[in-house]
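A single protein chain has been removed from this complex, and every other one stays in its place.
Up next is chain A:
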Amino acid sequence: MGCCYSSENEDSDQDREERKPLLDPSSPPTKALNGAEPNYHSLPSARTDEQALLSSILAKTASNIIDVSAADSQGMEQHEYMDRARQYSTRLAVLSSSLTHWKKLPPLPSLTSQPHQVLASEPIPFSDLQQVSRIAAYAYSALSQIRVDAKEELVVQFGIP
């Protein structure tokens, strides 16, 4: 809403740049379904629509599930760590040269063509200030009452036989 620099526009180019992964995602963990590799590929070519539908549901779920228990920390060997670290630093070095543009303050806009008149005019009425302070206090109180209401478990067990 009315926050500094917030907007409802889609990601700006800069945002997209900032959120791009530094390294191309290497083969993602393929252990999503432990042992339950989808074997719908081996179905006979004469698939029914229902089978196709079920397969697509399965495929979608498989791509959306993050199997916490299967997250193997078999992981990477020492040299792979070093390689990755080196790749990250090179990428960062390349990017940091283009990051400086936002550190300078953007040029200030013009608010008025009559600065002396604006500065010489009346101060804000005290009643307006009181009203704004009261509204701000209400907003602060409302914000402080926002809390997370945990309803379900975050991690669940699927009953995969």
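The working rule: a residue touches a chain if its C-beta (ideal position, glycine included) is under 8 Å from a C-beta of that chain, and two chains touch if they have at least 3 such contacts; residues count from 1.
Going forward, contacts and distances are computed from a predicted model.
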(request) Have a look at "Hemoglobin subunit alpha", "MTMR7 protein", "Ragulator complex protein LAMTOR4" or "Ubiquinone biosynthesis protein" and point out the UniProt protein name belonging to the hidden chain. (result) "Ragulator complex protein LAMTOR4"
(message) Using the document's definition of touch, tell me which of A:Gln78, A:Ser113 or A:Ser144 contacts the absent chain.
(response) A:Ser113
(request) Pick out which of A:Val68, A:Ala93 or A:Ile124 touches the chain that's been left out of the picture. (result) A:Ile124
(message) Using the document's contact rule, name the residues of chain A that touch the chain not shown here.
(response) 1-2, 4-5, 7-9, 105-116, 118-121, 123-124, 129
